[in-house]
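With one protein chain removed, the remaining protein chains of the complex are shown where they sit.
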Amino acid sequence: MNEWYVYLIVFATGGLVCFLGQVLIIKTKMTSARILVTFVVLGVVLEAVGIFQPISDFCKAGINVPIIGFGASLARGAISAVKSTGILGIFTGGLTATAGGIAAAIFFAFVFGIIFKARTKKL
Amino acid sequence: MQEQERNIRYNAYVEAKIAKTHAWPSLFNSFWVGGLICTLGQLCNDLILLWFPSVSTQSAWAYTLIILIFLASFLTGLGVFDKIGAFAGAGTIVPITGFSNSITSPALEFKNEGIIFGMCAKMFIIAGPVIVSGTVSSMIVGLIYLFV
Partner (left out) sequence: MERKRENQTVFFDNKPKIIGHYSIVGPKEGKGNLRKYFSEIEEKDDFFGQKTYEKAERVMIERALDGAIKSANAKYSDVHLFMAGDLLNQIISSSYAARSFDIPYVGVFGACSTMVEGLALSACLVDGGHFDTIACATSSHFSTAERQFRFPLELGNQRPPTSQWTVTGSGADIISIKGNGPIITCATFGKVTDYGISDVNNMGAAMAPAAMNTLIAHFKDTNTSPKDYDLILSGDLGKLGSEILIDLMEEQGYKLGLNYKDCGQIIYKRNQDVLMGGSGCGCSATVFNSIIMKKLMSGELKKVLFMATGALLSTTSSQQGDTVPGIAHAVVIEGVKK
């Protein structure tokens, strides 16, 4: 029972974040690149002021799967690296924490880019 | 001066003329598709933790994201993702799947211009700003924490 409750929260909060993104697209005519940038920076800010963790504890994947979570990981990595290694951490922290995601995206894009071919939209 | 006034008037007229499309269907679609992708992420995460108890929570999230990135990239290659995206809008853009799609789609697109200057160089035309803005802002945060 408890498990289902978690999934319900994840569905609702994750949906809400995407809903807000759609509101932004409709209201401001933002392109997808701008939407992604906005949400990443939002994630960085949320982590920096320390309210990402409580949200994450409640929403779980609802906030970590949206690109906000990616921004938060960048900031979290930077903060913890600064605490452990000092100035060098500013440079290494963020990308180290998100290296998995970025490398995966690049690698899969490269592989599938080689295999597949872009096709005309058939709507 | 007169021209400026005319242009402002014309822009206002055009803005009013644009048929008000019903925003609710697209908002609803973005909500449920986005929610579903997040739920799928949660499911992956829980299954990883269940099957591989030795994996730390942090690493489980990393695996989850990599799985979602893989799926989005694969669906992009198959030519399915753009159809889902056209239906769901922000529902697929805002989750990490949108990030993955924004790297894979130019990779496919610019393959014809060569591997080096086409595919590799153009891969980041959309995701580049995301990585740059995220990295720079996180470094600023790190800098602030250094002095706090």
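Letters A and B mark the chains as written, and numbering starts fresh at 1 in each.
Please note the rule applied: a residue touches a chain if its C-beta (ideal position, glycine included) is under 8 Å from a C-beta of that chain, and two chains touch if they have at least 3 such contacts.
Nothing here was measured: the structure is a model prediction, and the numbers come from that model.
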*Where the complex has a chain not shown, which of B:35, B:89 or B:134 is the residue touching it?*
B:89
*Which of B:64, B:101 or B:138 touches the chain that is not shown?*
B:101
_Of B:1, B:18, B:50 or B:148, the one touching the omitted chain in the full complex_ = B:18
*asked:* For review purposes, identify every residue of chain A that touches the missing chain, sorted by number.
replied: 25, 29, 31-32, 118-123
*Going by the touch rule given at the top, which residues of chain B touch the chain that is not shown?*
4, 6-8, 10-11, 13-14, 17-19, 21, 26, 76-77, 79, 81-86, 88-89, 92-93, 98, 101-102, 104-106, 108-110, 112, 125-126
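In this section, only the chains that are shown with their structure count from here on.
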*Residue ranges of chain B in contact with chain A within the complex*: 23, 26-27, 30-39, 41-43, 45-46, 61-62, 64-66, 68-70, 73-74, 76-79, 82-83, 86, 88-91, 93-96, 98-100, 102-105, 107-109, 111, 115, 119-120, 123, 126-127, 129-131, 133-135, 137-139, 141-146
*For chain A, which residues count as touching chain B in their complex?*
3, 6-7, 10-26, 32-33, 35-37, 39-41, 43-45, 47-48, 60-62, 64-71, 74-75, 77-79, 81-83, 86-87, 89-91, 93-95, 98, 100-102, 104-106, 108-110, 112-119, 121, 123
